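Notes follow once the structure below has been shown.
Note that one protein chain is taken out, while the other chains of the complex remain in position.
A and B are the chain letters, set down in written order, and residue numbers restart from 1 in every chain.
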Amino acid sequence: MSGRPTRRDFLSQLGVTAAAAIGGSVAGVGMASVAHAQEKPKGNIPDKPFKIGHMTFFTGAGAVLGEPMYKGNLLAADEINAQGGLLGKRKIEILKADEAAGTDANTKEMRRLKLAEKIDMFMGITSSGNTPALGPVAEELKLLTIFIDGCTDFLFDKAVPNPRYIFRITNIQSADGSTCALGVAHTWPNTRKVAHIHPDYSYGRNCYDHFSIVTKKLLPHAQNVSEAWPKLFSTDFTPHITKTLAAKPDLLVTSLWGGDYVAFYKQALQHGLYEKMKVATTLALGSAPQSIGKDHPEGVLSGVHANYHFSYPAGNRWPLNKAFVEKYHAKFNEYPNFQAEGAYTATHALKTAVEKANRLMGGWPDDDAIISQLEGMMQAGPGGYVYIRPDNHQGYKDAITGFSKNVPEYPFPILDPDRIITIPIRNITAPPGWPKGEPTSTYTWIDQTWPQVKAS
Amino acid sequence: MSEIALRIPAARRSPLRIVVWAAILAVILALLPLVMDSYRTLQLAYGLVFAVAGLGFNVLLGYTGLLSFGHAAYFGLGAYTVAFMVKYLHVQSMELFLLGTVVSSLVVTAIFGYVCVRYTRIFFSILTLALSQVLWSLAFKFFWVTGGTDGLRVPTPRLVGIATSESEDKIQFLSHNYYYYVLVIFLLAVAVVWLIVHSPFGKALQAIRDNETRARFVGIRIRSYRFMAFLLSGVFTAIAGALWVPLNGLVTPDAMVWTFSGEIVFMSVLGGFRNFTGPIVGAIVYNFLKDFAVGATVYWQTLMGVVLIALVIALPTGIVGTAKLVAATVRRRLRS
Partner (left out) sequence: MDILVIHLFNALLYASVLFLIAGGLSLIYGVMRIVNLAHGNLYALGAFITASVVGQWFAGSTSGWLFLLIPAGAVGAALLGALIEPTLLRRFYRRPEEYQLLVTFGILMVLEDLMRFIWGPYPISATSLFEKMGSLRVGDWIYPRYNLLVIAIGGLAGVFLWALIYRTKFGVLLRATSQDMRRASALGVNVNLVYVEAFTIGCFMAGLGGAIIVPGQSAVLGMGVDALVLAFIVVVVGGLGSLEGALFGALIVGVVREVAISTFPELELAVLYLIAAIVLLVRPAGLFGKTA
């Protein structure tokens, strides 16, 4: 039983690396195209369209984050349909639904989509409040579902611990707070006084919990000096900003996102908040990139939900990303966020699963066959490899965060290509076999298995 | 409300005719799941649940003349009572849920009613709205108890002691077993409320509604009767909430928000709050109408808003009221 490691050693063991993004400049050269082998499908395939019901935020402050999810789905569907559809025969049709209607209405809408519109599959969901509600309903309806976000650990920890029909593609929520905390521990190890501003719902609480437990292990001298819990989708953060300033912290941690974060940073700038403390966020640059202006301060630890920012991997180093960003920009005249990447990858994962099942069995695969292929699948997407763990149907890919920086190539801030932080996801999330815990399995795993570093 | 909007000659209705009509309707409702697909049956189940809420609500509006803009509070209270009984007491029996709901709603409506019935008209409405928002904010804030915006899950309940196995199709269960259970409770509620409003108590309420001063002079204790009506109204709406939550599988603070109270009012006015059957018809029609609107257009709120405005301007007696008017006019024409 060794003594306590130093912070540097522990971070190194976890694989937390902050380095310049290799691969040349952010804007690569030429239009990459990624070749896919085309095999002829086996057996008789019907040509009925394949209906996907897509639910995300189309209105309100959440739309800035959520609506690109639909665009990612659409882009992938267009690519697949250009080759005739799934297995060359079934074209994808997407039916939209607005998540802003509220959890109760969303439950009814999922039922309506399945029972009345007869969708073949459900995709989408941004808010963590909605997946624990809709997951069980999808299971009841026997509706094949890939949740793109709504990443709360609660879904597979408590609500649906043995999922059959439902999957989730983007990183589990506990990775957010942990990634942010590890970024802070790596970059600002002398932090002593921490202030928090989180939206008052499950995502905010989850970020707070995981940031706290990781900080307890890696920054034992750090203490909370202020907390604020504004209602999700508020527009006025002035009192919360004032409260934070009054506490004179070294660091502010915030999980505000979408329209909330935009309103917050503009107000905070006028209060001089960014000059008085360091700021770490879990989702500042996760919204549609153009929603944040160049007036946003540089050097803010800007999370992307631990998932993806379009500027990384850069250049030709990972052609899937280059092709995706270019096609997305050409079609929608904006740049993709992690939701778009998640939906795009999920749609292609579906395609892969359908093709593999067809190769094995011929004909159009039923849901069970598709599920069996999705389980354990390792799909290469623009953001990297994503592994769908068979026990909890959760997608895992390496976590990423970085620092905001203005560059001439883009009219909005991006992640500083000289300081991208990546962390192997297996080192920061609860492994298979770890029992479910409160508030999350990852929390208990970190609490019980991570050492506390030597105080320095 | 001293102005009676319309005077329709009361159709001579013998009790036997009413019972026959009711029996025919009950049989139709019982047979519908066999011909409709499960989605439509589910919609109808929701409609029946809201019909119970509307019945409760209308005891206060149609019969006592008090417009409550906070009835969602009791609906949500019923739903949360079920969720708490699941979470803390590990109860599974639907009958115990209903019993628990009656108890909790009696307590809360007694407190709220005591405050509210001291006032009438606009002040009454505002008070009910404000109090319902207080309850909403508690459900929202105390997330470690209520689950906050995530809400609380409610698993499949046991109906009359019979549990449903895990493997049984939930949609089948909801559109058959549970539908019939809701139908039975609905019919019971209709019978009970009918008896109450046609009893001397009910007549007294209507007297208070029509002319408060005269009622007082006749010796009716206004505050007590209003208070009783408030209790009754709240309890029935809470029962509706308890019936609703297994259908939804989940309760969130959205079930208590004031715009939902507005929907309950809308349903009753749509059907016609001056008739006994109005809120029932209104609730079922509203449910189907809203589902249709949501599926048809993204601007469904405009559709519903326009319907409401048109309703209030042109058809203030609602569907049932207008139907009766048309029937009476036709009858008169035929006679002459």
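In this text, contacts are C-beta pairs under 8 Å (C-beta built on N, C-alpha and C of every residue); 3 or more make two chains touch, one makes a residue touch a chain.
Quick caveat: nothing in here was measured; it's all calculated off a predicted structure.
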item	value
Shown chains that the omitted chain touches within the full complex	A, B
Candidate in contact with the missing chain, chosen from A:61, A:77, A:181 or A:218	A:61
Listed residues B:131, B:231 or B:320, member touching the removed chain	B:131
Among A:243, A:317, A:356 or A:436, residue touching the chain not depicted	A:243
Contacts of chain A with the absent chain, listed as residue ranges	58-61, 63-64, 67, 100, 200, 227-231, 233, 235-236, 238-240, 242-243, 245-246, 259, 262-263, 266-267, 269-272, 295
Residue numbers in chain B that touch the chain omitted from display	1, 3, 5, 61, 67, 69, 115, 118-119, 121-123, 125-127, 129-131, 133-134, 136-138, 140-141, 258-259, 262, 265-266, 269, 299, 301-302, 304-309, 312-313, 316
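The rule is simple: only the chains that are shown with their structure count from here on.
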item	value
Contacting residues of chain A [partner chain B, same complex]	58, 98, 101-105, 107-109, 111-112, 115-117, 128-129, 132-133, 136-137, 140-141, 154, 159, 200-202, 205, 232
Interface residues, chain B side, partner chain A - complex	37-39, 42, 143, 148-151, 153, 170-171, 248-250, 252, 254-255, 291, 294-295, 298
